[in-house]
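Okay, so here's the structure we're looking at.
Apart from one protein chain that is not included, each protein chain of the complex appears where it belongs.
And then chain A:
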Amino acid sequence: MMASSYNAKEEDGHHSGSSSHGGPGAMKSKKPDNTAFKQQRLPAWQPILTAGTVLPAFFVIGLIFIPIGIGLFVTSNNIKEFEIDYTGVEVDSPCYNCAKNFSWNSTSSCLCSVNFTLDQPFESNVYMYYGLSNFYQNHRRYVKSRDDSQLNGVESNLRQPSKECEPYRTSEGLPIAPCGAIANSLFNDTLTLYYYPQNGTKLPVPLTKKGIAWWTDKHVKFRNPGGSANLSIAFQGTAKPVNWRNPVYQLDEDPENNGFINEDFIVWMRTAALPTFRKLYRIIQKKPNTTPTLSSGKYVLEITYNYPVLSFDGRKRMILSTISWMGGKNPFLGIAYITVGSICFFLGVVLLIIHHKYDTRSNSAEIPN
């Protein structure tokens, strides 16, 4: 091996000798500073992929992922979920007529009811969702068609909604509150649930409508305008969204759930990421006694059918579901974990074989020079 690198010491030696003749106060030497940074000698950790780290990592990942996956899968499987489509596309569907005869102008609501049977009792809290399909809440023009300042109760925006709300910005010269396409298309079917116990009497299932929105949305993002308790005064001078039957201050009787802070409204305003989505509608609280929240048996879902989806091939569903620590039913994560874990394990084996075949020595083998 040929000598090649000139180490710092050697040059330093030269330097001390040569700079001395300049004497004190001579021109400052242009010699670069000897700092680790400037000399690119910063202490560093240099990890490399060795068999010693890669192979165990694959096996360990495999070993960790598979049990987690199994756990996730079992959890997801234990979640009970019941779903019915009440759109009324098929002729024999109970809501067929409602769907067929829908008209924007009708003042009376169309009612229909769907019977269904739960085979298994639903323990603990049950969550009731409405699901929409083929509904592009994530369309760019739809997503931006809102005015967050107005929804936050900013007075100026209430009177002068943002341009983004077009074409639902003003109606007959008055600003629309809440403005925009999202608010305008608020889901307005009413769903009620009845239970038919063995004895045949129809029992309404108590549905809680509070606590379905995010806390931050309810308390930070959405606020009613003005300080006044009377919302009709606060919203004076504004128009209701064109599709709505009632103005925003008549969404609910409860002042804590009315106006912009109506939870159904808030939930709707949180636009979905995908064209098929579900939104929380009501909660069926678990009763303190030992009976299941929803026992198995016959139920009827009564629908006030206001919301037209047939025109764009949309579907409406009602979903009942229990939840777990990992949320709603979704077997994907469990399956994915099991798969990835197995692949890891398998890859580990393959790599081990390769490693054995092409001996490690090849790495440190004599390097041709």
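The working rule: a residue touches a chain if its C-beta (ideal position, glycine included) is under 8 Å from a C-beta of that chain, and two chains touch if they have at least 3 such contacts; residues count from 1.
Basically, contacts and distances are computed from a predicted model.
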Omitted chain, identified by the protein name its UniProt record gives, among "Proteasome subunit beta", "Carboxypeptidase O", "Phospholipid-transporting ATPase" or "Probable aminotransferase ACS12": "Phospholipid-transporting ATPase"
Contact residue for the chain not shown (choose from A:V74, A:V220 or A:I233): A:V220
Full-complex contact with the absent chain, from A:K38, A:K100, A:K210 or A:R245: A:K38
Per the touch definition above, residue among A:V205, A:I283, A:L301 or A:M318 touching the missing chain: A:I283
Those residues of chain A which, in the complete complex, touch the missing chain: 1-8, 11, 14-15, 18-19, 27, 29-34, 38-40, 42-51, 54, 57-58, 61, 65, 68, 72, 125, 127, 129, 131, 134-143, 145, 147-149, 151-152, 154, 162-163, 166-167, 181, 184-185, 212-217, 220-221, 267, 270-280, 283, 308, 311-313, 321, 323-330, 332-333, 336-337, 340, 343-344, 347, 351, 354-355, 358, 362-365, 367-369
